[in-house]
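Down below is the structure, laid out as structure tokens.
Right after this comes chain A.
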Amino acid sequence: MSARDDILAAIRTGLTHGRDGALPRQTPAQIAAEAAALLADPDEIRPALSGPDPVAAFIAKCANPALGVTLERLAGWEALPQAVAAYLTRHDLGPRIAVSGDARLDRLAQLPLETHRDTAPDEAAAISVALWGIAETGSVVIHSAPDQPILNAMLPRHWLVVLDETRILPFLDDYAAPAAPAPRNAVLITGSSGTTDIEGYFVRGAHGPGFVHVLLISR
Partner candidate 1 sequence: MADAAFKQRAHDALADTNLKTAIDRTTGTAETKRAIAVEAFPEFQAARSRAAAIKDHVIANLDHYLIEFERNATASGAQVHWARDAAEAAAIVTKICTDADAKIVTRAKSMLGEEIGLPHALEEAGIERVETDLAEHIIQLAQERPSHIIWPAMHRTREDVATLFFKDHHPPPEADDPAAMVASARRVLRAKFMAADVGISGANFLVADTGATCTVTNEGNAELSTTPPRIHIVTAGIEKIVPSTDHAMALLRVLVRSATGGEITQYTTFHCGPKRPGDADGPEEMHIVLVDNGRTRMIGDEFRQMLRCIRCGACMNHCVVYRQIGGHAYGGTYPGPMGAVLTPVLDGLAQSRDLPHACTMNGRCEEVCPVRIPLKTLLKAWRVRTWDEGLVEKPLRYGLGLWGFAARRPWLYHLGARMALPVMRLFGRGWIRRLPLAGGWTDSRDLPAPAARSFMDQYRRQQKDARK
Partner candidate 2 sequence: MTTPPAVGLFVTCLVDAMRPQIGFATLKLLEQAGCRVDVPRAQTCCGQPAGNSGDRKAAAALAKQVIAAFEKFDYLVAPSGSCVGQIRSYPALMDNPGWRRRAEDLAAKSFEILSFLHDVMGWRPNGVRLDATATYHDSCSGLRELGVEAQPRALLESVEGLEMRPLNGANVCCGFGGTFCVKYPEISTAIVSEKSANIAATGADLLLAGDLGCLMNMAGRLHREGAATRCFHTAEVLAGMADGPAIGEDT
């Protein structure tokens, strides 16, 4: 017998001859119904949002210093180039940024900046567009795609991420449906990279970015 057969057989033996008594085996439909019932009344098992609406809640979460995030609201996509230039100047990062390839970031070309695609291992700054935001936790979500290199979000010291506020979902569970297409890699990013591995001290920028700046595009 293959390992697969052995393991599945051992599971069935355990479930039907166990010391705790045999479990009645269910049909796939029964299993699905039971699984769905376990998701009933979601408000009983999740925290209340930290603001009156998802956008306010998202902004409130990002204000939590523990996340190591800064957030800036922009009136529209047109305001993006100026905001990016100002950020780079403010942090003394030089006129250079890695850009993910999202067409909406093409407008950065109008700046006197050097923009490029392939994020270097020691890149100072890079910018991506988030697919979703999650108000419950202040997370942004990226899905690997031709115009969404995962490393663009992981390698730089400063990661700038653009999020359209219409893309903010209230709760983590609300992301389950958009997660269904299952890209190769879906990453929920909540704040900057950090570690508490040395005596529990929180240190930013362990492997990923030490600075995350959310550029929130208003409706």
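On how the list was made: all candidates are chains of the complex that A comes from, given by their letters.
The rule we apply is simple: contacts are C-beta pairs under 8 Å (C-beta built on N, C-alpha and C of every residue); 3 or more make two chains touch, one makes a residue touch a chain; residues count from 1.
Since this is a predicted model, take the numbers as computed values, not measurements.
Here chain A touches, in this complex, candidate 1 (chosen among 1 or 2).
If you check the complex, the residues on chain A that touch candidate 1 are 2-4, 6-8, 10-15, 17-20, 23, 26, 28, 31, 34-35, 38-39, 43-47, 66, 100-101, 121-122, 136-137, 139, 144-155, 171-173, 175-176, 179-180, 182-201, 203, 205-209.
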